[in-house]
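The complex is shown incomplete by one protein chain, all other protein chains being positioned as in the whole.
Order of writing sets the chain letters: A and B. Residues in each chain are counted from 1.
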Amino acid sequence: MGRYIGRRILATLPTLLIVYTVVFFVAHSTPGSPWDIGTNRPLDPQVQANLNARYHLNDPLAKQYVSYLWNALHGDFGPSYRERSLTVDDLVREFLPVSLQIGACAVAVAVVFGLVLGGLAALHHGSWLDSAVTLATTVGISLPTYAFVSILIVVLGVRLRLVPTFGWNGLLSSTVIVPVASLALAPMAAFARYFRSSMLEIAGMDYLRTARAKGLGGFAIVSRHMARNALIPVLTIAAVYAANIMVGSFFVESIAGIPGFGRYFVLAVQARDYPVIIGSTLIYAVFVVVMNLFVDIGYAVLDPRIRSEIRS
Amino acid sequence: MPSWRYIFLRERFPADHESYVRNRYPIALGGIAVKRIFRVPVAVVISVCLLLFIGSTQDTAGQTARTFRMMAGEPSSLDPNLVTDFSTYLIVQLFEPMYILRTDGSLQMLGARSVSTSADGLTWTFRLNPAYKWSDGQPVTAADYEFSWKRDLDPKVGGTVSVFLLDIKNASEFNSGKITDPSQVGVTAVDNYTLRVTLAHPAPQFRAVVGLPYLQPVPKLVVQKWGDKWTDPSHIVSNGPYKLTSWQHDKQIVLDANPYYGGTKPSIKHAVISITSTDPCVAQLRAFEANEIDFATCVPPQEISRVMKDPKLGAELKRLPMSGTVWVQFDNSRAPWNDVRVRQALAMVVDRKAIVDAITQGTATVAPVLVAKDIPGNNPVDALHGSVAQAKQLLAAAGFPDGKGFPKFTIMASAARSQKQIAELLQQMWSDKLGVSSQVSVLEENAYRAWIKARNTEPYEAVIEQWYSDYADPQDWYDLVWAKDYRNIHYSDPAFTKLVDQGEAELSAQKRVALFRQANAILEKDQPCIALYYPADLWLFKPYVTGLHIDQGTLNLYYIASAHFTK
Partner (left out) sequence: MILKRTNRLAEDELRANAQRLRALRKRPIFARVALRTKVTTLASLMLLLILGVALFAPLLPYGPYRQDVEIRNAGPSVEHWLGTDQLGRDFFARLAFGARVSSIVAVASTLVALTIGVAVGSVAGYLGGRADSVIMRLVDAMYAFPDLLFAVLLSALIKGNLSGNISGPLAGLIFVYHATGGLMGVLFTIGLTSWLTVCRLVRGQILSIKHAEYVDAARCTGASGLYIVRVHLLPNTIAPIMVAATLAIPNAVILEAGLSFIGLGVDPPTPSWGSMIVDGINSLESYPYQLWIPAVAIGLTLLCLNILGDSIRDILDPRLQGRL
């Protein structure tokens, strides 16, 4: 088991290297230089040359590739070109916690509500409740997030004055409602659907018939046999969604004015802020890789079939 | 059976399994039947939500009228030598130059007490006001100004306003690296409160240039001590009416009154600027309507009608024409754009009023000529007039009867400032009236700026652009835009260039204006760009905020220090 985990961790390193390579070359091939921001007048070519020299942008790409990688391995992801007094590490330290908080909260809400709705729909299969839940969840994944955020802000913030129209005042304030609600909508719908279909699949299984024949009550069957097995695919999906959400959603953060990490990426792409682009992609990739690792290890721990397969 | 079950379920024990099952988890009265295991977490989530609603009153920053609340985009840097259009609004609250040029041409003295010129126009002497101090109590000296201006020109710093100082002796040589010794540049601190500037050639516009909000001093000792980090909230000192208390990136900036300020102490002592990274007009309007900010600097185009008609918002709305022009420009160095008949034909069929109506709901002003209204030399009489029939004739004379054979071209536009809609309107007008077909290409703002800069050497066809005055001098327009080609229009007419050069060097104000007027006539006849409209900002003020001074000659910069609360 330990060797399996070790091997899996080692296997993630080439993955990260590939991610780094791809994002490095795609970012540097995008036309436009980082110094074109916000000037009404053209930037003096001399000034541009000076800036390029200062940040080593005139070096051959291969050299930049290697030197950035070397620095990144030592934890230095470089300065931000867009905010010249900040480094990528500063940005991560300041903004990632906010995104993580909102993301974790959204995932929790999504899991709870998703499982409830999905379970209800599965247990009342065929009734109007099932159809209603299916409809609601499909609508939930059909509406673009940014539209939902805007509607929430206008309705709750401007018209009803229940929440501020922008800003972030911490997890225990009313500013948490809009981002968490809009972020949780799509995953909640997805979890509900997956859980429902898993439960329905399992409902036809023979071992449930055996359990019933043994005399187990309804609730025991649902919780001990059905839910545990139905949760596995849901957890896989949950891990993927969690990785996506917890690094921050650009739409929600920029419209609702949340100072989070998600919107930094798009801002960085627009500003050709290479260190931030590369640094945040790497951080995100590490996140996803770690999440996948947890899922794999979780599978191995929970599912005896996979455990024995590993041992052999 | 425990009685609590009856709260959530109505249990019955019918004989057949179907109804037993169907009744097992029915929908309870008024509530949702939840499975036992989920009841606890659901109850927790619901109670947390309730707590949030009940336990949190409006927690926006400060409901009292003492804090001035506004919203803006994240400034790129607070260093006055690195100022950009995205940071100048904040820098002018913190730093002050020697004087400001008023719209009537007179000087409002700030950091300086007096300015005098030698007879030959080459030596300028500025006497500073000793009352001005930095926010740490140190006096603002001529050495600070000298250091700041030389730092503006230093090629290693990459300052953004060096272009304005190139009239100074040895300035362009230092800036391009030909000389490396800054002491050779013609800016000297004669003593603590006297600054002497020597120009390379007589330049009457230098008076206006010094009055720009961009040439503020920087604290020499602080910058030398902290280097790049001198603008951190813990190190920065400023000489203006406010000092920076805190800067939470992409979140909030807090300003407090500068206790050592040498000018009139501001009435507003505490200002909080919330940072938005989405469309600032949309965000500001929503926050303004929710009473979260005290003033807004723009209204989204689609909301203008509603805001104007609304009794409350309409009264709070203020229209501020800007000194600038929005136009569509062509690459004058390529065919078919190098043919003046083509440009004139396209210009004649543009329905400017339709554009102004659709894009700005009539709040902007139709631009008959390219140069802004308040710039001397401008003359609306020079405007090009013509009917659609005349335009068709011109196009036919140029070799494209009814638009046949005219190459399909691309109109580039930025995703900001409604340029996309302007381009779509133009595309339709040209296609309908002249049979000329084009396509619109939209770039996000940064890519757009990069693209414009690359047009220095790369070809293009048409692009929507604009220019705003830095100061009310014809040189800022005729010279920088068309003669020096800052917008890559590639227009060259020897007569025009000669007139502009003469006008620049001319010392007599009257003769200067006359020369630029002649240049204006040539410009309008040649139509290197087609003027569309003079934009006007739409600002919203809460009724308890008055007196905010807005410099309409320069980018509609505003000064919080001039405002006060009335209630």
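Note that in this section a residue touches a chain if its C-beta (ideal position, glycine included) is under 8 Å from a C-beta of that chain, and two chains touch if they have at least 3 such contacts.
Small disclaimer: the values here were computed from a predicted structure and weren't measured.
Screening A:Trp35, A:Phe95, A:Phe166 or A:Tyr284 against the full complex identifies A:Tyr284 as the residue touching the chain left out.
Contact with the omitted chain, checked across B:Pro280, B:Pro300 or B:Gly503, is made by B:Pro300.
Within the full complex, the residue among B:Leu128, B:Val222, B:Met412 or B:Leu480 touching the omitted chain is B:Met412.
Contact between chain B and the absent chain runs through residues 17-18, 20-21, 24, 279, 282, 285-286, 300-303, 305-306, 354, 357-358, 410, 412, 415, 420-421, 423-425, 427-428, 439-444, 447, 451, 458-461. On the side of chain A, touch with the chain left out of the figure occurs at residues 11, 14-16, 18-19, 22-23, 26-27, 29-32, 123, 125-126, 131, 135, 138-139, 141-147, 150-151, 154, 158, 200-201, 203-204, 208-209, 212, 218, 221-222, 226, 244, 247, 250-251, 265-266, 269-270, 277, 281, 284-285, 288-289.
Note that in this section only the chains that are shown with their structure count from here on.
Taking the mean of the C-alpha atoms as each chain's centre, chain A and chain B sit 35 Å apart. Listed in rising order, the residues of chain A touching chain B in the complex are 31-33, 35-44, 46-48, 50-51, 54, 82-86, 91, 94-95, 109, 112-113, 115-116, 119-120, 123-124, 129, 153-154, 157-158, 161-162, 164-169, 172-177, 218-219, 222-223, 227, 254-255, 257, 259, 263, 267, 270-272. If you check the complex, the residues on chain B that touch chain A are 24-25, 27, 33-38, 41-42, 45, 49, 52-53, 56, 58-61, 71, 74, 76-77, 82, 84-87, 155-160, 162-163, 175-177, 228-229, 231-232, 248-251, 274-278, 283, 286-287, 289-292, 444-447, 449-454, 456, 467-468, 480, 486.
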